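Omission of a single protein chain aside, the complex is shown with its protein chains in their original locations.
As written, the chain order gives the labels A and B, with residue 1 at the start of each chain.
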Amino acid sequence: MEKLKVKIGLEVHVQLTKLKTKLFCSCPSDYRGKPPNTYVCPVCLGLPGSLPKVNSKAIEYAVMVALALNCKINRKVMFFRKHYFYPDMTKNFQITQYDRAGGAPIAVNGYLKLSTSDKEKVVRIRRINIEEDPGKLVYPTGSIITSPYTLVDYNRAGIALLEIVTEPDIETPAEARLFLQKLRSILEHLDVCDCGLEGAVRTDANISVAGGGRVEIKNIGSIKDVEKALMYEILRQKEALLKGLSIRSETRHWDDVRKVTVPLRVKEEEQDYRYFPEADIPPIIITEEFIEKIAKQMPELPDERLKRFQREYGLPYYDSSVLVSNKKLADFFEETVKLYKRNPKKVANVIINDFLRWIHEKGLELDNVKAKPKDIAELLKLLDNGIISIKIAKTVLPEIIVSGKSPSQVVKERKLLKISDKQIIRQIALKIFREHKKAAFDALKDKKAINYLIGQIMKYTKGRADPAVTGKVVKELLTDLKEGKLKL
Amino acid sequence: MDVLSKPANELGELILSGAISIVDLIDKVYERIMKLESKVNAIITLRSRSDLLKEAENKEKEIKRGAAKGLLFGVPVAVKDNISTKGIRTTCGSKILENYVPPYDATVVKLLKKEGAIIICKTNMDEFAMGSSTETSYFGPTRNPWDLERVPGGSSGGSAAVLAAGIVPLALGSDTGGSVRCPAAFTATVGLKPTYGLVSRYGLIAYANSLEQIGPMARNVTDVALLLNVISKYDENDGTSIPGSRPDYMYSLSNPYHIKGSLKVGLVVEMMGEGVSDEVRKVILRALDKISGEGIEIEEVSLSSLKYALPAYYIIAMSEASSNLARYDGVRYGFRAKIDGDWNKVYMETRAQGFGLEVKRRIIMGTFALSAGYFDQYYLRALKVRTLILNDFRRAFKKFNVLVGPTMPILPFKIGEKIKDPLAMYMCDIETVSANLAGIPAISIPAGFIGNLPVGLQIMAPPLHEELLLKISKIFEDKIGLRNLIAPL
Partner (left out) sequence: MEKLLEHLSWLARVKLCNYERKLLVNDIAKIMEFFNRLGEIDVKDVEPTTHVIELVSVFREDKPGKPLSLDKALKNAPSKEGGFFKAPRIL
């Protein structure tokens, strides 16, 4: 089948988790893990008579994100009400922003540049809204279908969100992933969102294939799942097109257990949100000075950091881009380099090739990795000083990642010190020669047999024998054997 | 009865000096309620006698200790039942909030308590303040103390009635399109709608939040100024509260005739035109006659956009109402229908049983005005008309210190007379809504009577000119000579 034109747009909901309070009230915002309905007040519960009061820091954070995404920041910002009924809503309208009917969201018309292997890609940002999160529904049976009633926890209600909406410029699921990774890295560099927290970043993706209907996939929880959902949806739509079916515009739900999208039953008429200005919040005036002040305080962003990594540490583009794609990883790298200045490239190699692989293999996140930069630096030093072999280093790494012990502690506990004493290795080699007499004699004429013998020594010493010394010892023994100085 | 007829500003002094016992006073208030409430039905929730007496005793002890302070120390006050009171149920005159007990005090209630006022009761009102007669209350209509067959006006009818019945000297109302001024006019009391943003709305249960203000009500202008002194304060919990300090309105009344130059009063011709009954027109003109002269010039002025004020007001008010009342779904508080079904079904039924007809009518019409395809034609257009009205007022206030007209176009009408015809009821607000649309302060003071039926004079001033408005009201009150009136019951 020929390549069909795919258009993808994303709506990313980002919780400003670094705020101390909610968007419109002073309830604390660290609601995760708290007993239900203990982080609520008249305002976020929507009690009659309560009124919203805007969190100043939320505006600051929004402006920072808008600047990082190259947006035009509106000077007069308005809040609107968006109406729909649902039990997770405390007022049955959401205070958000709107770009029509005289509304002005915090920022519009930005872009984000993505670097893929072969080209630079620009994804345009349509707008950024500041809005409030709804509460959380809990289904007593665990299923929305079988639960005879619904439990509601409003701790999350009123948490500040940014809704970042792109133009449909994305053409592949991989690009969508790259966009989200870069956005995440930016948000973390700005220190406005701890994106690793459960539910901190939720994405709606809309996709149309070959000019077909626009399908919206709601509420996808992780970057990986956005990619998967889009791949699933492209396949589904292509198949339908092959069968001659047309794709109708609809809203689908991402089932993250079965990894499929399923249609949501939505009544057509429910989509009338009746947006209108929120009279309880006067317009917010964003002054030039305010923007300048924020611009001056902007921290280093991933693109700049990438360039600095190349310049300062002499890293290749690829290494730098992998490191800055995740702020914590980049921080980890720099911390390690501080403690191991002699070879940043070597640090990058260990982190990218080994460290990341093990994290992935153990199913961990950078957050719950026990190893600290000082451990990686120490590991590299042990290696440099000839105390452990590269092979040992590779077995020590996963253990320090999981246990949090220092490399030297692991080496000591597991007796992993390198054996480079020639006498000891000679004794071990002799023992191996005697146990593998045939191989020893074969080795006189066959190189393969030599490797076999060395391999047996390594196996016996669990990799601790110094390879250089071992090679030398084996060679000497073989010479002795050949000259009859050695009897087996 | 004697103490109960005293103005609040005198009562407060008598209490602090020890001349009046608070316990006696509260006892008398309670007795009078027991005597009249069955006739008037002005109260939705009356605090228990023991609670009230305990508070009175404590306050008396404070006086003996010399610790008593506050502008309203020991003064009994009534509060409209759409103003949240911590621990006292706040129903908004609706079944849907029949058992709702707020866990917090509205800012104005906090301020009342801080000045030592004793909150006696929560007063009856049109359901969610939607009405001009206090007939749409789930708790039954309030009767006008001047004629029990007639309405007291609305929606703050209960607050006006407890004043006119001589139960308390002060009451809080709220005014979205005339809800303080209308009942003031119908009961020969005084009611002020302040500049939008002067008094905190925090805790006022919203009907149409871009229009409404809590307003002081009393039996004379001075007491209104006193109550405004207490409740008018910048509130950081209300984003629309105007920052900065407020003048001492009582002080400005100490020399009301001290107004620079001659006073120019504009009689708005649009407010004296079609729909205004001859009787009302007559009383107003007679009152203006008494006022004019001695440096007060009255001249006619036209604000042509006012013709459109009423439909613009109703579009905005209903739209906002449909939004503000969406939260009553029976999940977090309030009434829930006892039926089985999914959330949609339960919500539909809860709201069907919990809201009265007028509330449903306004929710439906407001939903319509905001819905896709109609937004520009109705809501947005109404906001533009609002701009035109604002501009007309600005122009008029360049020439006139204040503008006047009748508060109500008609006399208090009979209970049941208009309730079946919504548009006829809406027409009652024709004089009052423009002040809400423009956000300007407006007051109603007694202008005269036709028989035993009161007529109110409305006076409007530029934004934040409450000082001027109250001064002028005091002058007019002196000249008209109607104050501290209590209906013979």
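The rule is short, and it goes like this: a contact is a pair of C-beta atoms (placed from the backbone, for glycine too) under 8 Å apart; a residue touches a chain by one contact, two chains touch by 3 or more.
Because the structure is a prediction, the values reported are computed rather than measured.
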item: Touch partners, limited to displayed chains, of the chain removed from view; value: A, B
item: Absent-chain contact - pick from A:Thr150, A:Asn349 or A:Gln409; value: A:Thr150
item: Chain not shown: contacting residue from B:Arg332, B:Lys418 or B:Lys471; value: B:Arg332
item: Sole contact to the chain not displayed, among B:Asp24, B:Asp51, B:Glu149 or B:Glu236; value: B:Glu236
item: For chain B, the residues touching the chain missing from this view; value: 99-101, 103, 195-197, 210, 236, 239-240, 242-243, 305, 308, 310-312, 314-315, 322, 326, 329-336, 341-349, 351-352, 355, 357, 360-361, 363-365, 367-369, 371, 377-378, 380-388, 390, 422-423, 426, 437-439, 463
item: Chain not shown, touching residues in chain A; value: 19-21, 25-29, 35-42, 45, 53-59, 78, 85, 87, 102, 137-139, 144-145, 147-154, 267, 269-270, 272, 274, 277, 279, 281-285
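Throughout what follows, only the chains that are shown with their structure count from here on.
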item: Residues on chain B engaged by chain A in the complex (per definition of touch); value: 82-84, 90, 92, 97, 100, 102-104, 106, 201-206, 209-210, 236-240, 319-320, 322-323, 326-327, 329, 331-333, 343-344, 347, 367, 370-372, 375, 379-380
item: Residues of chain A defined as touching chain B within the complex; value: 42, 45-54, 81, 83, 85-87, 90-93, 101-102, 150, 152, 154, 272, 274, 276, 279-282
